[in-house]
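The complex is shown incomplete by one protein chain, all other protein chains being positioned as in the whole.
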Amino acid sequence: MNMKKAAVLLILMLTAATFAWAGPPQEKDSQLERGHKVYDKWCFPCHGTGVGKPGTDALKARGQNPAVLEERTDLTAALINTVVRHGVGFMPVFRKTEISDAELDAIDAYLMRNNKK
Amino acid sequence: MKLPPGVSASDFAAALEKFAAVVGKEWVFSSQDDVDLYRDSYSPLWHEEDERVPSAAVAPDGVEQIQAIVKIANTYKIPLWTISTGKNLAYGGSSPALSGSVILDLKRMNRILEVNDKNHYALVEPGVSYFDLYHYIQDHKLNVWIDPPDPGWGSPMGNSLERGGGRTPMRDHFASVCGMEIVLANGEVIRTGMGALPESKTWQQYKYGFGPYVDGMFSQSNFGIVTKIGIWLMPSPEAYRDGVVSVPKHDDLIPFVDTLSFLIDSSVVRGTMLLDSPLLSYRASQGGSVLDMPGGPTVAETEKLGQEKGLPYWSMELHFWGPPNVIDAQWEYAKEKFSAIPGATFKDGRYYHFPMEVKDTDAVPWVALGIPSLSVFGLIAGGNGHMDFSPIIPMQAEAVFEVLSAFGKAYADLGIEPKNQFFSLPWCFFPHSFVLLFGFPIAHDVEKNRESRRAFQRLVEVAAEHGWGEYRTHVAFMDAVSNVYSFNNHALRRLHERVKDAIDPNGILSPGKSGIWPKRLRQQRA
Partner (left out) sequence: MRLPPGVSAGDFSAAIKELESAIGKEWVFTSDEDVNLYRDSYSPFWHENQEPIPSAAFAPDSVEQVQAVVRIANRYKIPLWTISTGKNLGYGGSAPLLNGSAVLDLKRMNRVLEVNDKNHYALVEPGVSYFDLYRHIRDRDLPVWIDPPDPGWGSPMGNALERGGGYTPMRDHFDAHCGMEVVLPDGELVRTGMGALPTAKTWQQYRYGFGPYMDGMFSQSNLGVVTKMGFWLQPQPDAYLSGSVTVPKHDDLTPLVEIFANLMNSGVVQATTTVVSPLAYSRDPELVKLRASGSTRDLEDYAGQKGIGYWSVSLPLYGPEKVIAAQWEYAKQKFSAAIPGATFRDGASYKFPLTEEQLTKIVNPVPFGVPSLQTFSIGGPKSQGHMWFSPIIPMTGEAVIEAQSVFDKVAQSLGYVTGTTGFPIWNFFARAFVIIYFFPIEHDIEKNRRSREIFRRLIKTAAEHGWGEYRTHTAFMGDIMDAYSFNNHSLLRFHETVKDALDPNGILSAGKNGIWPKSMRKAGA
């Protein structure tokens, strides 16, 4: 687990260039909307903009730029899913009764919406 | 001699002898004259077969003596009915729910173990009265107030365990409890909260301790005998002031109660208030009723009467305790908020700086000033006592309107004049809700008492139909009240009784208390 967490951290700090296609346009829009909602509920309180956001602060302290997840263009589904399901640093895991697999897919789509194709 | 149910005369005599060996002969009472002293002076069953009368009384003077008594009671299956000062008048006094119980009278345990005026608490034994505690504090010049209920001769412990209320900001007496010592039915002594820590420094300063917080289980209960209790006190305030708010119209009560609820829940207004209606009181004094009787005057007619007589429909005296500049600001703010109701008027009332000088002629609200008194007993004209019907209702004007019409109709249906009770309007003894305290006079007159009981029983049922339940009741009505708390086939009472059977398998402690019967006596339930 220790190694795994270290690896996750490493990936977080690297630029990854994978691309995931999230279905046809309409579905994609609703998936993005859903992802945005789930992000606002579960991720924003720690990873959002503004003061008092320890997730953002932690990534900033680790030299991540941008530190706000919504502004990233390098996140991959594999990375996001690993962090959500295994935790990293003081971030705990999230269970499937909190963020279901489908919701996690939606977060992935939302956070990867600006990735370079 | 009355015997406890199921106990032979010889066993009973043997038990009394053993009690005497523990507490001394003079503290076991079995002569008729002595035992009669434990009858309920305000029994609604005077001169009737059903009156709940004890078989004997035993008065220990220490925890070890109680432990010994409990062991003897287990051996002979003697039901013990515990009283502290035995002044629970209107709710059963010193009498048991089960006739033939032996009264376990804790009045002799009357030591004030500690009063702390830096962290503001007291640790007392069951037999200490509000008067005792008040005098102790005065004598030692301590900088704290107690919160007496209306009659001051009762026990702070007993009143808190019955979940009674007072008038000052510490009015919710059970909420002010911090730490208990209890003798269980098997004779074991437990201390709750931080008292479970042998060298505890905070038994009276932190309520919950570690693990399940069990204090509540010993209130209105027959699960144990509480032998010490901690009670939070209020630092002596610098000043007190009161003032009256009045509003002219019937429907003004809606914003009035909303404002009151806001002010109370914001801690701007504290302590206990009584909703008053100068107009309805006048209507009652003229042969009408405070309740809305079917066919009685309409709201419009009553409001017109109010205009003619210059009487507001509703009013309330608000009380403030604290630093003068703070209570002035609170009263100012309360007036601002109530001023949103057109026609609201305000009257400044008393203002005391402490310590205060009192003239004999002053109409001092003693109890609200932390001074125990017996003046409440002057309230009941006629009769030989009273008992209280006390349902909790929502802190909403609509609930008050509903009460006045529902109970008016109930009286009309019963064919009884509603004048057989006093106080029809709600109090706020507790946060977030109102409580009614209908006082029924008790007479040494079988017929009159029957009428009171009939009305009482009906009101319990009508209240339950409307979703209102009693917070406390007379021993004669404990089953009746417990019966209406019936959610999911009486699941809560069945939980109480499972706990009862587990911790008191012989059913010796206060059988029938709050409708909880031990297994072997469960058929006694009314």
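The chains carry the letters A and B, assigned in the order they are written, with residues numbered from 1 in each.
Definition applied: contacts are C-beta pairs under 8 Å (C-beta built on N, C-alpha and C of every residue); 3 or more make two chains touch, one makes a residue touch a chain.
Please read all numbers here as calculations on a predicted model, not as lab measurements.
Trainee: Check the options B:S101, B:T192, B:T272 or B:S373 and report the residue that touches the missing chain.
Mentor: Only one listed residue reaches the unshown chain, and that is B:T192.
Trainee: Pick from B:D61, B:D105, B:D147 or B:D215: which residue touches the chain that isn't shown?
Mentor: Only one of B:D61, B:D105, B:D147 or B:D215 touches the chain omitted from view, namely B:D215.
Trainee: Going by the contact rule already stated, which one of B:N110, B:S281 or B:S433 would touch the omitted chain in the full complex?
Mentor: Of these options, the touching residue for the absent chain is B:S433.
Trainee: So one chain is hidden, and I want to know which residue out of B:S266, B:T298 or B:S375 touches that hidden chain in the complete assembly.
Mentor: In the full complex, the listed residue that touches the missing chain is B:S266.
Trainee: Spell out the interface residues on chain A facing the chain that's missing from view.
Mentor: Counting only chain A, the missing chain is touched by 1-2, 5, 41, 45-46, 50-55, 57-62, 85, 87, 89-98.
Trainee: State which residues belonging to chain B touch the missing partner chain.
Mentor: Residues of chain B in touch with the missing chain: 118-121, 163, 169, 174-175, 178, 184, 188-192, 194-202, 205-221, 223, 232, 234-235, 237, 258, 261-262, 265-268, 270, 322-323, 325-326, 328-330, 332-333, 392-396, 399, 430-433, 435, 464-473, 481-482, 484-488, 491-496, 498-499, 501-503, 514-516.
Going forward, only the chains that are shown with their structure count from here on.
Trainee: Any idea how many Å lie between the Cα centroids of chain A and chain B?
Mentor: 58
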